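My structure is below; once you've seen it, I'll send some questions.
Note that one protein chain of the assembly has been removed; the remaining protein chains are unaltered in position.
Chain nomenclature is as follows: A, B and C, assigned in order of appearance, with residue numbering initiated at 1 for each chain independently.
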Amino acid sequence: MITINYFGNIAEAAQSDSETLDLKSMSLEDLLELLDSKYGIKKFQFQVAVNRKIISTKQGLSLSDRDEIALLPPFSGG
Amino acid sequence: MITINYFGNIAEAAQSDSETLDLKSMSLEDLLELLDSKYGIKKFQFQVAVNRKIISTKQGLSLSDRDEIALLPPFSGG
Amino acid sequence: MKKVFLEGAISSAFIADSIAKHQSKHSIGAHNIFLGQVRADEVGDQKVVAIEYTTYEEMANEKLHEIREAAFEKFDLTCLHIYHSLGTVKVGEICIFVFVSSPRRKQVYEATEWLVNKVKEEVPIFGKEILDNEEHQWKVNS
Partner (left out) sequence: MKKVFLEGAISSAFIADSIAKHQSKHSIGAHNIFLGQVRADEVGDQKVVAIEYTTYEEMANEKLHEIREAAFEKFDLTCLHIYHSLGTVKVGEICIFVFVSSPRRKQVYEATEWLVNKVKEEVPIFGKEILDNEEHQWKVNS
């Protein structure tokens, strides 16, 4: 099971703050394709965090069970 | 009449915050000599303000009636 | 882990209380405080009336911990505090409070500036600007 957290305008598009997908493993690339087909996320600017660390989406990462993914629009604290 | 204001360690040496001298005019240099003979002010580090502006003591200034002199030790606000 | 996130605006009473708590620390000679206040920015013919803040709190707390540690390495500080609002903060109210204390004043300004920039750039906080007409837009830091 993979948890995906949504924030800002992506949470609006997903109409949810969070969901879980019942997958044992998947590449990050495939996950992002899947989410784009569901919510059209590619039109947004965002970074990806895996287990609360920002990672490059180009490094061919494999996600595994219990990973926590977050799609993070540009930070705008302060 | 010339007013002289003392601050910090110079006020301590003069045992006063302020005094007036009944003079119509005098050079600043002579005034400082007079004050040194009374209070030993030359052992202190200080600047001189005439009418609330800091002036150079080397410019041969003549003081006149109603001038307000101040002997200012190093500033230590804050 | 020090608590950073507060629900709603940061009150001047809260700030006063933080200041007062430092009066028993007699090695401190200088404090610097940054406060961010919500501005009534114009957006077309509308105005911002409030910002609603959300965060990815677990990640934000990890990041804030790193930022704190790095600040103590980088600057000569006695203590530092960072507070940020979550939820609704109205125009004129305070949404971020960064508080740095040191024996001497030299580094406090730079330390505060560095901390505020780090929080804005590296901590996952998201601001939703609420407009007059109840529409909204997502805040972008400049």
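In the analysis below, contacts are C-beta pairs under 8 Å (C-beta built on N, C-alpha and C of every residue); 3 or more make two chains touch, one makes a residue touch a chain.
Small disclaimer: the values here were computed from a predicted structure and weren't measured.
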| remark: Only these shown chains touch the missing one, namely B, C
| said: For the chain left out of this view, which of C:V4, C:L80 or C:V116 touches it? | reply: C:V116
| remark: Touch rule applied to chain B and the missing chain gives residues 5, 7-9, 11, 49, 52, 70, 72-78
| request: By the contact definition given up top, give the residues of chain C that touch the hidden chain. | output: 12-13, 15-17, 19-20, 22-40, 91-94, 103-105, 108-110, 112-113, 116
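The definition used in the following text is that only the chains that are shown with their structure count from here on.
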| Gap in Å, rounded to a whole number, between the CA centres of chain C and chain A | 27
| remark: For the pair chain A and chain B, the C-alpha centroid-to-centroid distance in angstrom is 74
| request: Using mean C-alpha positions as chain centres, tell me how far chain B is from chain C in Å, no decimals. | output: 49
| message | Can you pull out the residues of chain C that are in contact with at least two other chains? | response | none
